[in-house]
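Note that one protein chain is taken out, while the other chains of the complex remain in position.
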């Protein structure tokens, strides 16, 4: 039967000696990274498991924000390389929240599964905020600051999708208070009080 | 206070007379459509509801495939216009399935929520298939034929995300058997038996 | 004279020590592949033959479809790497045809040269079909199923252009009947009769 | 039967009230043009003739260059709108040629059909030139100056494909000598002799 | 002479009846906006002034930040529409600064002209900061928070270029403190003290 298959290809493609199989580009995570993504794994080493991630279980929400984000980005799900798509699971314990953050080159869609989350994003001219329940879907346009707060009485869960295989996460507090920029400089360029900056630097590990 | 706001803008932007607010482009669904999406709604008419869709409830699975796909594409969620992202909810009754189909210019991520779904996609050199349970995520690369079958003992539910605000759905049976192309032509170009074609045309509404 | 040339460059570009020649990116076919194409050959090893392919002669149409497709994709014509363009030659013997297929991320233009070809593409809402003669040009939009049938009394020839340097070819029969997916699964998700599936699997080399 | 079709859609798509058919965006040539192309014709007014152009016959080569280019760009073939692809037919009488020119945002593939054409493109560090015969294919990378000369003993014909639905044509002589820029300015910035500029301005309709 | 010009075009292009001039798409600012930019002005109404903006004079730095940003975005310079490029002039009085901000879908290059500016951008893992003098150029990658502070003894001036015709400006303080989101919510999701939020809301016009 393999012969028929070969004949078939030969019939349709006069030059039968090349690979012809670039229907995807699974990330070779040990290979080079470039502006459009990772180099491709050789197609013959690709298996279905490159396209499947099995870790969307309830995350550990015992941290300081009572929140857990479980990513299925290119590093966990190498099949999304070059496809402009990835996903994550969000778990919020009672009182939990994801602080204000953005994704540099990615929009986000949030699909509510359990509980109640008040989410919003902010532009220079307006804030767009909504309290969401299971069955609700909300989109956060690319690059805008947004937040998610568990406003319900129990746990909350949502799934997130991103328009980038590697959306990153620019957490505002980590950006402002987790580095070694002088506190005076941060205070000046954010207009936050110096004491406020020092207080949060202590919390987020920043020096200076 | 509004005065302070205005002063602020004036201070930072010497020419204060323009809009300056193109952080998103919500679809004006009654407006013109173009290769990159719909024209934008005037920003001052945009509300948070342009970014929220509340219909991800269990779909009606009493149809012939015992399947329901509830879309949150640009026509339901106009805020995704131009963002390269959309979503859908998939419900499969026991025995239900989504027949073989593709999306012309969109990849897809499936997030399992309930039950068990056997899903796969096919390339000219291999098929990639997996039985998925809650917590599993699978990606289907752009343009490839794929399918989803409820392989469990009860209902199954999954959320889908797409890398296109308007991914469409090329259902193979509808394409082949739902139109008026002559049955002989379809039989010839698919190599399906003529009787098979006629049988399925009767089912999918095709004539000829 | 070389000195004048050098002086010229020096005059116009203060920093004269760099290459400055990225006007193209010819594929290094032995190098890495990535989401946007192959890595570039070093410019000084590029010759005009990287931009020329000389194989658009009449293909061998003695196979099962009486059809031959001769590609000038990135693997045959490495100069198209990164340029969003490639070409192919299509030869159809009397009675020959290209079965229903699609290209995952590429549109196609067909330019008729000889004979008569009936071609068409199919969307969920309509089929678009035309009988073409020399002088006719037809476009098949990205990702849609299409076919080409020699509907004339002799040989037919056409040239094809693609909006992707590596358009691939998703031949429906090869996808459905050339792999090892269980016949029951294929029958279920295509709604084709089980016997039909088994019959075509025998023809296209599929097992299971 | 239409009922079955409707039921089918209803079964698969819970919200049945929207169009769902954006598999292409045929140019509404009387509509608005934008950075990504023309606005789309309403899908229900689209016919197969929007995807077919029937004018690739031998062009009139009696003009000053003994050359004819017959375009199938978006204005002749509105179905290519937004698809990143178009085509043209090139006819060269004996001695005919296409003078040095470029396409601002488009690569080009030339497929030789008849006769002999010497073609080439030029970069700052090298010129790439080849004499082509039927069966040869050559690619001209985006934005580079190139030319085509009938170097054979009879007529020559080739087909061209472009990576842009509206590639335009920047003919060097028309650019330099067809406008009203002062001849002194052109002489200075091209380093051509003033008399040379005046002589060619007379030929190409430029004033000043 | 016009006749020669016409003959020329006729010679080269068999179909002479179409416009053929899409070398740019100047924004019709009174027209529709879409995901890829504004609709194009009719080419015959375009003048050189659509490509020129004459307002890069010293801005008024008497405002609260002692800073002035003079934009040459698509609204001031409609010729940049669809070109992925725009510019601005930055003036900082002694002690002036541009507070922490980002551009949602644009990178930025700063070219120092006068004085001394300390600039930097912040990622979750590091801050990149430099004191710049005339002759220095710095790039701020897309979507990242950055700032510019006059660290010299007199006025400072720089020119900015952006990879987007309409880069906007997400000023952190204006986002956080210029809207009507409840102060409690802002305090919670930024981890800033409630009093700090109230204090800055008073300054930036926010209510709630």
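We just call them A, B, C, D and E in the order they show up, numbering each chain from 1.
To be clear about the criterion, contacts are C-beta pairs under 8 Å (C-beta built on N, C-alpha and C of every residue); 3 or more make two chains touch, one makes a residue touch a chain.
Predicted, not measured: the structure shown is a model, and the values here were computed from it.
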item: Partner chains on view for the chain not depicted; value: A, C, D, E
item: Identified contact with the non-displayed chain, of A:26, A:68 or A:122; value: A:68
item: Contact partner of the left-out chain, one of C:36, C:125, C:151 or C:187; value: C:36
item: Residues of chain E in contact with the chain not shown; value: 20-21, 23-24, 43, 47-49, 51-57, 72, 77, 79-80, 83-87, 89, 107-109, 111-113, 120-121, 123-125, 128-130, 132, 134-144, 159, 161-163
item: Where the unshown chain meets chain D, residue by residue; value: 97-100, 102-105, 118, 120, 122-124, 126-127, 129, 141-145, 147, 149, 168-176, 178-181, 185, 188-193, 196, 199-200, 203
item: Contact set of chain C toward the excluded chain (per top definition); value: 1-2, 4-5, 7-8, 10-15, 18-23, 25, 31-32, 34-40, 81-82
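Criterion: only the chains that are shown with their structure count from here on.
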item: Chains contacting each of chain B and chain C, listed by label; value: A, D
item: Of A-B and D-E, pair with higher C-beta contact tally; value: A-B
item: Length of the line joining the C-alpha centres of chain A and chain B, rounded to whole Å; value: 20
item: Geometric centre distance via CA averages, chain E-chain A, whole Å; value: 27
item: Distance from chain E to chain B - Cα centre to Cα centre, in angstrom; value: 34
item: For chain A, residues contacting two or more additional chains; value: 20-21, 23, 120, 123-124, 129, 141-144
item: Pairwise touch network: line, ring, star, complete, or other; value: other
item: In contact (per the touch rule at the top): chain pairs; value: A-B, A-C, A-E, B-C, B-D, B-E, C-D, D-E
